[in-house]
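Structure first, then comments.
As you look at this complex, bear in mind that one protein chain is not there, while each of the others sits in place.
Every chain is named by a letter (A and B) in the order it is written, and numbering of its residues begins at 1.
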Amino acid sequence: MSSIPLTHILFVSTALFFIGVYGLFTRRNLITMLMAIELMLNSVNINFVAFNKYLYPHTLNGVFFSLFIITVAAAEAAVAIAIIINLYRNHRSIDVEDAQEMKY
Amino acid sequence: MGPVALLVLTIAAILFSAGGILVSKFLVRGSVNAQKGQPYECGIPSEGSPWNQFNVGYYLFALLFLIFDVELIFVYPWAVVVKKVGIMALVEIAIFFFILFTGFLYAHKKGALKWM
Partner (left out) sequence: MLSDFFILMKQELVIMVIIFVLLLLKIGADMSNEKMMNLANGLLLLNLAAGFTGNQPGVLFNEMYVTNPLIVLEKNILNLGTLIISLQSFSWLKKHDHVPEFYVLLLCTLLGMFFMISSGNLILFYIGLELSSIPLATMANFDLAAKRSSEAAMKFIMSSAFASGLLLFGISLLYGATGTLTFSEMTALITGSPLHIFAFVLLLAGFAFKISVVPFHLWTADVYEGAPVAVTSWLSVVSKGSVLFVFVSVLYTVFKPIAGNWYNMLFLLSVVTILIGNLFAIRQNNIKRFLAFSSIAQIGFILVGITGSSQVSSASVVYFVLIYVFSNLAAFGVVALVSAVTGREQVSDYKGFYKTNPVLSWVLTIALFSLAGVPPTAGFFGKFFLLMAGAGKGNYIPITIAALNMILSFYYYLRIVKAVFMDANEQPIERLTIPAYSKLAMFICVAGILITGLAGFVYDYIYALSFGF
């Protein structure tokens, strides 16, 4: 089996990261924005695992970092969803355009 | 081996699935009625639209499940090395579960686990 070169994987992860950034900037639904952030974090996971496997196979640093990213992202998503629910209770909407109490 | 095998496999897969559909089309004598369109053909009749809203309280269960589910990811690497590290590993995982359990107790105290 001829192996997939590292650059291909890096291409996928970079594309995923910027798709996430694009989604965060263009979408106006908070849940969708949260999904875009998850995309960004997952692209970082791909990066870590790929670097670890291809370049530094003798250590486990990258794999462990991605473990921590997964758990922290779950905690972050939980808190963000709780905040969004509370926002919905107050504003009756989860569209960011409707949350405009404060402007300068 | 190689591309030829892949081609043969693809053709075989298409023939197998398409053949099944075609044969059943010729053999089965169809009957059409209103009952057939329902999601559960046998059992209690379904009511209402599936797009009704859930109580927001159910999200609490989902969130709690999410946290406790994902935190268990740390137990897998622990399980691999527990024999090598020995008693310290046991103490550390006990501290870890104590922290999680305190959070669980807090959720229980707040009534987040009561089924509504």
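To be clear about the criterion, a contact is a pair of C-beta atoms (placed from the backbone, for glycine too) under 8 Å apart; a residue touches a chain by one contact, two chains touch by 3 or more.
Everything numeric in this text was worked out from a predicted model, so none of it was measured.
Engineer: Take the complete complex as the reference. Which residues in chain B touch the chain that isn't displayed?
Structural biologist: Chain B touches the chain not shown through residues 102, 105-106, 109.
Engineer: Residue by residue, what part of chain A touches the chain that was omitted?
Structural biologist: 17, 20-21, 24, 30, 33-34, 37, 40-41, 43-44, 47-48, 51, 55-56, 59, 61-62, 64-65, 68-69, 72, 75-76, 79-80, 82-84, 86-87, 89-91, 96, 99-102, 104
Here is the rule we use: only the chains that are shown with their structure count from here on.
Engineer: Using mean C-alpha positions as chain centres, tell me how far chain A is from chain B in Å, no decimals.
Structural biologist: Those two chain centres are 22 Å apart.
Engineer: In their complex, what parts of chain A are in touch with chain B?
Structural biologist: Listed in rising order, the residues are 64, 67, 70-71, 74-75, 77-78, 81-82, 85, 89.
Engineer: Which chain B residues qualify as touching chain A in the complex?
Structural biologist: 56, 59, 63, 66-67, 70-71, 73-74, 77
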